[in-house]
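Left out: one protein chain. Kept in place: all the others.
Think of it as A, B and C in the order they're written, each chain with its own count starting at 1.
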Amino acid sequence: MAGYTSVTPEDLEHMLATIGVGSVEELFDAIPAGVRLGRPIDLPPGEPEQAVYAELRRLAARNVSAEDEITFLGAGMYDHYVPAVVDMLMSRSEFLTPYTPYQPEVSQGGLQVMFEYQTAISELTGLPVSNASVYEGPSAVGAAAYLAKLANKRTRVLVSRGVHPHSRATLETLAVGYGTSVDEVGLDDAVTDPAALRKALSDDVSAIVIQQPNFLGSIEDVAALSEAAHEHGALVICAADPLTLGVLEAPGHQGVDVCVGEGQSLGNRLDFGGPSFGFFAATEKHLRSMPGRIAGETTDADGRRGFVLTLQTREQHIRREKATSNICTSQALNALGGVVYLSWLGRHGIVDIGELMLQRTHYARETLAALDGVSKLHDRPVVREFAVKLDVDGVAGVERVLDRCAVGGVNAGYALGRSYEEHADGLLVAITEQRSREDIDRLAEVLGTAVAAERAAAGAGAGAGVAS
Amino acid sequence: MAGYTSVTPEDLEHMLATIGVGSVEELFDAIPAGVRLGRPIDLPPGEPEQAVYAELRRLAARNVSAEDEITFLGAGMYDHYVPAVVDMLMSRSEFLTPYTPYQPEVSQGGLQVMFEYQTAISELTGLPVSNASVYEGPSAVGAAAYLAKLANKRTRVLVSRGVHPHSRATLETLAVGYGTSVDEVGLDDAVTDPAALRKALSDDVSAIVIQQPNFLGSIEDVAALSEAAHEHGALVICAADPLTLGVLEAPGHQGVDVCVGEGQSLGNRLDFGGPSFGFFAATEKHLRSMPGRIAGETTDADGRRGFVLTLQTREQHIRREKATSNICTSQALNALGGVVYLSWLGRHGIVDIGELMLQRTHYARETLAALDGVSKLHDRPVVREFAVKLDVDGVAGVERVLDRCAVGGVNAGYALGRSYEEHADGLLVAITEQRSREDIDRLAEVLGTAVAAERAAAGAGAGAGVAS
Amino acid sequence: MTIAATTQAGSTPQQREHATTIFEKGSPGRRAFRAPALDVPPVDGLIPQGLRRADPPRLPEASEPEIVRHYVNLSKRNFDLDSGFYPLGSCTMKHNPRLHERVAALSGHARLHPLQSPRRAQGALELMYNLQESLAEIAGLPHVSLQPSAGSHGELAGVLLTRAYHADRGEQRTKVLTPDSAHGTNPATVTMAGYEVVKVALDAAGGVDLDDLRAKTDENVACLMLTNPSTLGIFDPNVEEMARVVHEVGATLYYDGANLNAIMGYSRPGDMGFDIVHFNLHKTFTQPHGGGGPGAGPIAVSDRIEPYLPRPQVVRRPPWAPNGAPASSEGEANGRLVGGPPVYDLDEERGGRDSKSIGKLRGFQGNYGVFVRTYAYIRSLGAEGLKDVSEVAVLNANYVLARLRAEVGDKLPLAFGERCMHEFVLSGAPMKKELGIRTLDLAKRLLDHGMHPPTVYFPLVVDEALLVEPTETETRATLDAFVDAIVSILAEAEENPQIARNAPYGTPVRRLDEAGAAKRPRVRQTL
Partner (left out) sequence: MTIAATTQAGSTPQQREHATTIFEKGSPGRRAFRAPALDVPPVDGLIPQGLRRADPPRLPEASEPEIVRHYVNLSKRNFDLDSGFYPLGSCTMKHNPRLHERVAALSGHARLHPLQSPRRAQGALELMYNLQESLAEIAGLPHVSLQPSAGSHGELAGVLLTRAYHADRGEQRTKVLTPDSAHGTNPATVTMAGYEVVKVALDAAGGVDLDDLRAKTDENVACLMLTNPSTLGIFDPNVEEMARVVHEVGATLYYDGANLNAIMGYSRPGDMGFDIVHFNLHKTFTQPHGGGGPGAGPIAVSDRIEPYLPRPQVVRRPPWAPNGAPASSEGEANGRLVGGPPVYDLDEERGGRDSKSIGKLRGFQGNYGVFVRTYAYIRSLGAEGLKDVSEVAVLNANYVLARLRAEVGDKLPLAFGERCMHEFVLSGAPMKKELGIRTLDLAKRLLDHGMHPPTVYFPLVVDEALLVEPTETETRATLDAFVDAIVSILAEAEENPQIARNAPYGTPVRRLDEAGAAKRPRVRQTL
């Protein structure tokens, strides 16, 4: 037999005899004739390891990864450097191959990692309690809205247009199940419009959802927005970029009730979008309605310090239809990467990296805005990401510019028009500690040329794309 | 302070006080003024991890590796597939980071691996005793000659011209220290010339050195050569390719006294030549004069089975100037890779892979020999490697042909003339389980074109190289 | 004397080590990370007053060597699949081939940005497209969405699809049926999707009680969620009739794919009449379980459900011609894009306002890194290998079951029937009654034998349940050792039940005070 099984003919004979059947097929007798496949599965035959490796390498080679170009593409996931210690620890059998720590006596490693992770997330967000992770960022926003519903039974959520489009879309999908309606609050000069928010708020609003920094990279006045929401007894859900929380005020200190976010930038790979993890922190009073695993400290029979999965009465395997969430398998390994990364970054590093991104974002923004045919989309303070306008013909024009930049080995960013009609000419540019001034200058050079070429081509009525 | 040290200012103060000095510099007072550097070391400043990674990646990208081309280059190291389990186990902290198992109670893992490795090498070579590895192949040949000298005090070694040029060169270098002279025995029709050997043999010959298969890929009649040597009381040292020993008779069954070889093909990377490991096996009576570490089975105070470094009285740290070798740090981790690979390959796999190489080598040889301007260098049976003659202008011509093939993404092999003047027009082609028939056919296509082009260019009196 | 010595000596380092967290290690000012030098002209006040953080988060202050040693030692306080038998029922703890980790780590996969232009992500899209096709064939259902992040996420997608399907027909259904043996995620999902859970009883054989099903199936029923083989390890013989009953009232039939690994090559959910299936890629197709993820829960659906699928999906298009012009080869990152006629793309349109799609369940395209591993697994095994997986999984389970029934069948009887599929459920009730040890005690004592216990106290329908799933990658020797351990623990308990009741002994910690932990929760460290 093939693959990773190991039944020898002799094993087979002995085992069938022990079971008391004449063949393996007999063990499948329970399957009615009417539902049998009756033919082999229509898939290619198995291949030896070396061939499968070659095939997966062929596919990898057909992707242009962050290792192959200078990339300024962000919009939710970022090309940060993943330190080697993270890979090394994530690949330890002892962390990689067990499952959820149902048997705490032999799972102290994983449980303590969760406890340390929860502590780190709590510190980052400035909120007292954190769970051990959820799937990823946008679905964490959806989960937060469910918590709000459980908390105040209200059925309306207000979401800022500054929140990641994927988070808004996910929220809308899930809200249907919650019986919650979702209304959008627009932006004014690239931040959540306070007036619009106040107008939209009423006592049936379960929660407002904002993002810090928002999708356009601008820094929201979270405290002010929170205050407005609280006046109507609505919860404040804030999606935050964890790597900016060394320099940006902690959401927990700004009245936020639930802070969630995408954890990829914390020592996780891009992986074309996953797996990563979502973090989920809240104020004390929501502890017992949080979704997902939570590790707690306790002692063992001999009085030794230990850790367990706690408050499991929240969870599906105990509470079933009354559970506060249906989540089971989550992202424990990715969260491990997150806490190892945060330990590596450290108390000073989290500030250093935030400051570096802050300064470089400013430099990049000014540098690009100085180019012909490029201007700032807004003047608001930004960190880690910012948007510019290209004087080209809409999204199509922007995407042609991106293609031209790709020719120069630079990925200039995200065509904002793909999710913001009102910014059809917008380009969203992301900065990490991996993008040096030299890289930024190179971007300016390539983008400047690309925009000029695109405008020339458009002028020539061609718009003929990169071939020209 | 930088790097991986961790003395905080507070640590420093406390430690200096405990020591009773005022500064770290004071601790270096013992160094006389006359020998002090008195300036900083002239090296660039340190870089963060991400920058060093980028630099090492830049360098890697300037190499054309076996991952970037279809390679038939061998001549001592081969592009075999390294199974993922080998990497995974070699990178376990518990195997990767300890040193030589001087404390057996906490080194049973490494010691048992050595014991298993020794067993596997003993099985492969058909010889009863193996050490736990030496540096690599050619120096293993040198070490074997030293063992022969210790065994029979004779001062002459005969080495077949079929032995790897690097092994012969290394032997000559080391023999100077042994006070041993080295004479070469020529080849006749691509195998060690029996007549020449008999002629060269005399009772002052300490050992003869042969290789199986030899450098030209041909299969030597080891038993016959051994018999001749033994008639004069000379030891027989055979350098063998371990991956052919599933199909080729074990040297130990052919009268060989010491079998050594390059272990790279057993689950070790190419690594531009190292680190790999050399294996070293011998007949029982040489056990106590073997070089290097040897693990032995024993029991502990509670009667439990265990393993220790044994026969250490052979070794430098005990026996000093009377040691049978000066080797200390060797290649334990690479040998681990070797035994894991052999376990993965298994009893049937070692035959399967040998047979596959045998058949493909034959196919490749016939296919290439059918090309215009390409002919067999000899008709002898070959396995894993073979030589052809190119109808071009000497080594330079062959190397231009190799450049032309490289343009086609194929590395056609090794220009034999680089080490065999008599085969200036020779090309040595290596086959592994990674070179499919399709690859071989591609080689034929590219090589045929390259030879034709080279001959045309030469004809045109140009010989102008690949630019044409 | 020796005792004294032993005591004073303590046991192994790993046991003696007292749990200290990374926050308790390190020292002020210590660091591992060194930031790149600030290479742009520094500007003050880029963050408005009040929005700048005054007190930075108190993250650890440790050197790299400290971090490595801390987490390496922590890891040693885990039991893991690479170290021993892990028959955790319903979780399919099978061998994780390391090839999968190697290929997932290739930079072309691992460092690919999810928003990279499809023109420059052809390899990833081809892989996802092929995986969609493979999963469709394995499920026997034509359309696949890879998006859900895990099984329960797939369940949620499935029930929301059902809602969208009915809403599109102007129907407002209120109930979802789940058998008593259902996994907790099923009812939890139903609630989150806004439906009422209606439990369906089991019959004497452990299958769904058809009469009860018929009685509870009406026009208000939106869906029946079924796990088949069930969490009892039983293939429901009445699945065709159940499908008929459910479809008759226009409800959908949902297949919980957690146990699909039992029937590959023998039967397919589609052939059984299911409308929606979720896969647990991390179970059926092996995936390192990571201490609780990551996984992935793609869904396959029938034609009538297809219009509502989440977006984006990967589609295959005629050769790409950007703006009519072939992309310049230079621009194609070394001709990566000029290769191969079929070009793969992300179909976002259906996600637009006017579409019937339920929209997005998460960001981006799903857990791609998991897809890479699954794809490698399917390519390694092929059709034959997948069938072999199910056959050996079922063979191993029945072998363990047969031995246990023969040797301790009176104390640990099989809950239903005589045989099983890939897993089986024993009841510890007689053991508890006769030997005075509970299933929990048996589980804890197994830890001293160096094995992970089976799933305990699930499914709920069985008293003192023990759910055993050996998986196909374990050897007969390991299976025998497991049975021997259970036999010896029961014999030991006959002598002295205290031993099991106080177990484990040889673990890094012993039984932990879970009640206390829940009463006064300490879920973070106070710094």
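In the analysis below, a residue touches a chain if its C-beta (ideal position, glycine included) is under 8 Å from a C-beta of that chain, and two chains touch if they have at least 3 such contacts.
Since we're looking at a predicted model, the values are computed, not measured.
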Please provide the labels of all shown chains that the missing chain touches.
A, B, C
Candidates B:Ala144, B:Val157, B:Ala190 or B:Leu333 - the one touching the absent chain:
B:Leu333
Logged for chain A, residues touching the omitted partner chain are 2, 4-6, 8-11, 48-51, 83-85, 87-88, 93
Hidden partner interface residues of chain C, rising order
1-6, 8-17, 25, 27, 63-66, 68-69, 72-73, 76, 79, 82-84, 95, 97-98, 334, 448-450, 473-477, 492, 496, 498-499, 502-508
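To be clear about the criterion, only the chains that are shown with their structure count from here on.
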If you count the contact pairs for each chain pair, which pair has the most?
A-C
Between the Cα centroids of chain A and chain B the separation in whole angstrom comes to 47
Using mean CA coordinates as chain centres, what's the gap between chain B and chain C in Å?
45
Could you list which residues of chain A touch at least two other chains?
49, 53, 57, 67, 83, 88, 91-93, 433
What are the residue numbers in chain C that touch two or more other chains?
29-30, 33, 35-36, 62, 64, 72, 97, 99, 101-102
